[in-house]
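Only a part of the assembly is drawn; its chains keep their places, and the rest are absent.
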Amino acid sequence: MTQLYAVRMDVALPPDMDPAARGDLLAREKAYSQEWQRSGHWRHIWRCVGEYANLSVFAVESNEELHSILWGLPLFPHMTMTITPLAGHPSDIALAGPGA
Amino acid sequence: MTQLYAVRMDVALPPDMDPAARGDLLAREKAYSQEWQRSGHWRHIWRCVGEYANLSVFAVESNEELHSILWGLPLFPHMTMTITPLAGHPSDIALAGPGA
Amino acid sequence: MTQLYAVRMDVALPPDMDPAARGDLLAREKAYSQEWQRSGHWRHIWRCVGEYANLSVFAVESNEELHSILWGLPLFPHMTMTITPLAGHPSDIALAGPGA
């Protein structure tokens, strides 16, 4: 059964990081993210305005699968994560029958 | 131009509220929310698991329009809001060209 | 697939609550909790020493199921919840093969 989680990722890279190492790291992060977007597991990714942070929504089979995806992020050692498990909301029109 | 905002709404109703008044209030809240969902402005609404709270995403024309919608919520006097303006993320495959 | 979540529940009852109403509420809470313990969904419940709070571990099918159980708690309107989704830990001997 597919489940949703909101994940906010705050990134803190050392300001004096080697530019080539940084470039390589960010390229791997982007490729990794897009792979999971294409597979349908990483449903949304938005930039938080003015911050080195994103808000994402994941659709996965389980807590285990979510952890596995996040743990594998190339930027994971530089990130602070805030995880919010989500459920359907009773006011969501997508969950209501035709007469709702 | 359409813009996105994440809004987390935490609800705190007085435990001793009159049940009829409470029922009426929640019915009006649901109707109000669904009206804005149908118009396309309230794109997502998820329940935060185990909490009287939701995480929502709004697509509006402006800060003004977002404020107007939130201010009009029947539950607004009982809510604490956390607003995060969103922008496109450079890793989002929906924003990439075909060769990305 | 069964998943685990740690849930800390902090209770704040109004000090001037009617004793009979309070007694009835707590009796219903206890019965509800024990029903879910007997079904195997509420795996652990511990009192946090010196606080009107508990730390619990739930084993459920999904975020939805966890929310449904918590939302139905008779004490829910008086509780503040802290939810932590759990996954297997690579050092857990219960997850290791015989040679680990």
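Letters A, B and C mark the chains as written, and numbering starts fresh at 1 in each.
By definition in this document, a residue touches a chain if its C-beta (ideal position, glycine included) is under 8 Å from a C-beta of that chain, and two chains touch if they have at least 3 such contacts.
The structure presented is a predicted model; accordingly, all values stated were derived computationally and were not measured.
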{"item": "Full complex stoichiometry in copies [only 3 chains shown in place]", "value": "10"}
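Note that in this section only the chains that are shown with their structure count from here on.
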{"item": "Topology of the chain contact graph, where touching chains are joined (line, ring, star, complete, other)", "value": "complete"}
{"item": "Approximate Å spacing (C-alpha centroids) for the pair subunit B, subunit C", "value": "28"}
{"item": "Separation of mean Cα positions, subunit B and subunit A [Å, integer]", "value": "20"}
{"item": "For subunit A, residues contacting two or more additional chains", "value": "4, 85-88"}
{"item": "Residue numbers on subunit B that touch subunit A, as the complex places them", "value": "4, 6, 29-30, 33-34, 37-38, 44-50, 54-55, 57, 84-93, 96, 100"}
{"item": "Contact footprint of subunit C on subunit A as seen in their complex", "value": "1, 3-5, 61-64, 66-67, 83, 85-88"}
{"item": "Complex contacts: residues of subunit C adjacent to subunit B", "value": "7, 14, 63, 66-67, 70-71, 76-78, 81, 83"}
